[in-house]
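With one protein chain held back, the other chains of the complex are shown just where they sit.
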Amino acid sequence: MAILVGADTRLVVQGITGREGSFHATRNRDYGTDVVAGVTPGKAGQEVNGIPVFDTVADAVRERGANTAMVFVPPRFAADAIYEAVDSGVGTVICITEGIPAHDMLQLYPYVRARGATLLGPNCPGALSPGAANVGIIPAQVFGHGRIGLVSRSGTLTYQIGKELADAGLGNSTIVGIGGDPIVGLSFIDVLERFEADPETDLVVMVGEIGGDEEEKAAAYIGEHMSTPVVAYIAGFQAPPGKTMGHAGAIISGSAGTAQAKKEALEGRGVRVGRSPTEAAQLAAEAFAQLG
Amino acid sequence: MAILVGADTRLVVQGITGREGSFHATRNRDYGTDVVAGVTPGKAGQEVNGIPVFDTVADAVRERGANTAMVFVPPRFAADAIYEAVDSGVGTVICITEGIPAHDMLQLYPYVRARGATLLGPNCPGALSPGAANVGIIPAQVFGHGRIGLVSRSGTLTYQIGKELADAGLGNSTIVGIGGDPIVGLSFIDVLERFEADPETDLVVMVGEIGGDEEEKAAAYIGEHMSTPVVAYIAGFQAPPGKTMGHAGAIISGSAGTAQAKKEALEGRGVRVGRSPTEAAQLAAEAFAQLG
Amino acid sequence: MDLYEYQGKQLFSRFGIPVSDGQVVDTPEEAREAAERLGAPVMVKAQVLTGGRGKAGGIKGPASPDEAEAHARAILGMDINGHVARRVWLERASDIEREYYCSITFDRGAKKTLVMLTTAGGIDIEEVASETPERIARVHVDPLTGFQPFHARRLCYAAGIPAEEMRQAADILARAYRAYVETDAMLVEINPLIVTPGGELRALDSKYTVDDNALYKHPDIAAMRDLEALDEQERMARERGVTYVKLDGTVGIIGNGAGLVMSTLDVVAGAGGTPANFLDVGGGAQADEIVTAMEVLLSDSKVRAVLFNVFGGITRCDEVARGVLTALERLDVEVPIVVRLDGTNDVEGRAILAEAAPPNLHVAETMLGAAEQVVALAGAS
Partner (left out) sequence: MDLYEYQGKQLFSRFGIPVSDGQVVDTPEEAREAAERLGAPVMVKAQVLTGGRGKAGGIKGPASPDEAEAHARAILGMDINGHVARRVWLERASDIEREYYCSITFDRGAKKTLVMLTTAGGIDIEEVASETPERIARVHVDPLTGFQPFHARRLCYAAGIPAEEMRQAADILARAYRAYVETDAMLVEINPLIVTPGGELRALDSKYTVDDNALYKHPDIAAMRDLEALDEQERMARERGVTYVKLDGTVGIIGNGAGLVMSTLDVVAGAGGTPANFLDVGGGAQADEIVTAMEVLLSDSKVRAVLFNVFGGITRCDEVARGVLTALERLDVEVPIVVRLDGTNDVEGRAILAEAAPPNLHVAETMLGAAEQVVALAGAS
């Protein structure tokens, strides 16, 4: 069953008539995802490579039973698109759009939570359950089906790790890119929790990077709540110092947010951390082999 | 156990150092309510007739275990007071203050709901469980302990009906005034639901008045969900036509909102409706007698 | 607080909702000047806080400046459903292709804002609502989201707004919602929202109600209050913070709390009397308000007896008793007064009345008994 997306996903693509929207909607459909509808206001009745287009998400839900939405609209209209999807009863919203103002998300998130919906992203590559469904821009050909869950803040780095795993002969249950924006829907912990509960996931690879304290929090969560083994990779040991966010950032996290600090937090909870994507994949292969 | 307020109520009074706040806090305490604290910013350390005053509700919760708040602050500050109470973890907020802008309440209500708190009012007389606790301005001497639940939109009319019941030899489990503002916390249905579940309530008297369609909705609820018998009284047969709210009001409710329409809706669900408070009390007495 | 059409349209303009160019005047001469300034045929519209102006002859035009002056002369002073037209609004006459309707108000039951839109606007909107309610598109707006573009789209598609008008309609809805929130409105209603032959949408009328409780945030709107339009007693009552509505009977009624006062009217009617008014002194009334209330009530010469029905919660009966006695003294009251006090400090209140015991004051034990007594006194006097 994997997590977030799978065989029961019925996808509506918001912004389907745009260049990227139509390209990736078609690509997701061609992969095998059940892309049941697209939405672009004013274009109801059209088709995009055979996918019917509606004016509103509510219509797509009513006419086509959509239960998952992928948001591909420009950043200024993305918050509205997410509100519309959630208000229309869509349970899972995956927002690919990059460049959404953080205050829009700050305002939006409690609504998503209050309605019991799941939001992945924004500014994320989406989620892929190999062999079942691909929702987003993850290049699916890289990934094979298997029993390793993969979660990452970074898009392209996700693909890199996925490829390294594939090269090491390992496949994935689901690959989830949570996005690196200041306010995102699912966090590392939310996804780890789902992998922990997923019978098709035997091992998790977590891919973090410098900044914030999400990896530190995830380390604590892994230590306290997970029986599924986790292997990690952290990017940014050589990175130039990023935005400091005044003193406030450091005060909030109580952490330097450095790659080294994250690595130590994870290792302190028994999580092995690779020094390169290649090494992380090797560690995963070793851990997977030990599962018997 | 009655509903909303009772022996386990630990009350904090917000605005306790004001004229009305101190009068009614003391009166509630003297009735037997466990008034554990008052709050007036800047007056921590003072006492009001022996009730300790704190700067914040959070302090009152931490120091004195308050679980119910009564709001007596002026209307401009009332929304803030309710936010503060809910944010501080108080489970039940009873807002007596009259004159709060409706948009303040409209904004506030989803927060109360999201936090799982219960709000009674604003612009309501509060709730009284005779013999156990009185929170608000209901003149308790009128009401005796018994097994009849009483719920009303109107303050003084509540007292009138309560007195008529007492004159007819009947006592109350709890008397609840929900207030007549455009946006209130508990509605008729919410209170009816609590009475239905309350083992100490055998009969409910519901007191409505012209305007809106709350009584009509309550009638449908009673017909579909209640086994506890209900008797009603509706005020306003002679009332001058009220504010019409343009055409929108009539369109929303799909009802004339007249006393006659409400009476018919209730009678259509088998609820007997008295033509005066006195008759309503007589009907209640008859119904109560039939319970055996 | 209900606003006049012209005041509502001033707020529409402030929030960018298109309205016709116009001017409010209060003399026929000014009406001519305004029509000249507007430089086109104008409509002349009575400004009254009630519906049915058109049928009552309160809307005339299109008119030339001469005609506008004549129409204004006919309309000014006209009584429309009990409301006297003291001002007229003149605006450029519009060519009307279609009439839509939109409104924003509270849905009390849902505890949310409700926005409605239909292409079947105009004077028959209530008929549309009762006979073909499906023609009225509705969306509830969660305060968590506010009014988002998708709400506007959903309304427009559901109402069947033509594609070429969608942008205008969505814009007007968004602006009306902003007006509603930022002015603490209880109601913003545009009926009709017209479409001109050129395809332009414009608000041809306004119904605008602002929350009295929020007027302190909006001194500019509070200043729109037109106290002169109320009759003498209503104005006096409003100034002292009591709610008074005149009716046609002979039994004056004062009480505390709208529910109890309404119930008192019903019980008086049930006892065979005719209520002269609705008068609510509100919660926590002090002696001063009681005196004002009595003064307002007694300015109606038809009143033959007065029923004072108070059940004290936040109101204290001793205060009320003192107020009644003061009123009797100051106002030289001759009609009989029946007083019924219960609730907070009722024992003290009744003791105060018993001690003073003015000859025309009768203390009743119960509400029903008080009603029967006052009806008898009104009939007998």
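When the chains are written out, they are named A, B and C in that same order, and each has its own residue count from 1.
In this section, contacts are C-beta pairs under 8 Å (C-beta built on N, C-alpha and C of every residue); 3 or more make two chains touch, one makes a residue touch a chain.
This one's a predicted model, so the numbers in the text were calculated from it and none came from an experiment.
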Selected from B:Thr26, B:Thr56 or B:Thr228 as touching the chain missing from the view: B:Thr56
Touch criterion as defined above, residue of B:Tyr31, B:Phe72, B:Tyr111 or B:Phe288 at the omitted chain: B:Tyr111
Touching residue (missing chain; options A:Thr26, A:Gln46, A:Asn67 or A:Gln107): A:Gln107
Absent chain, residues of chain A that touch it: 20, 24, 75-76, 96, 98-104, 106-107, 109-110, 125, 137-139, 142, 152-160, 163, 167, 180, 182-183, 187, 207, 209-210, 212-214, 217, 233, 235-240, 243-252, 254, 259, 275-278
Residue ranges of chain B at the interface with the undisplayed chain: 41-42, 55-59, 77, 79-81, 83-84, 87, 108, 110-111, 114
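In this section, only the chains that are shown with their structure count from here on.
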Most contacted chain pair (by C-beta pair count): B-C
Centroid-based (C-alpha) most distant chain relative to chain B: A
Chain at the geometric heart of the assembly (C-alpha centres): B
Whole-Å separation of chain centres (CA-atom averages), chain B against chain C: 27
Rounded Å distance between chain A and chain C, as computed from the means of their C-alpha atoms: 54
Chain centre separation (chain A, chain B; CA means) in Å: 47
Per-residue multi-chain contacts in chain B, two or more chains: 110
Chain C residues counted as touching two or more neighbouring chains: 142, 144
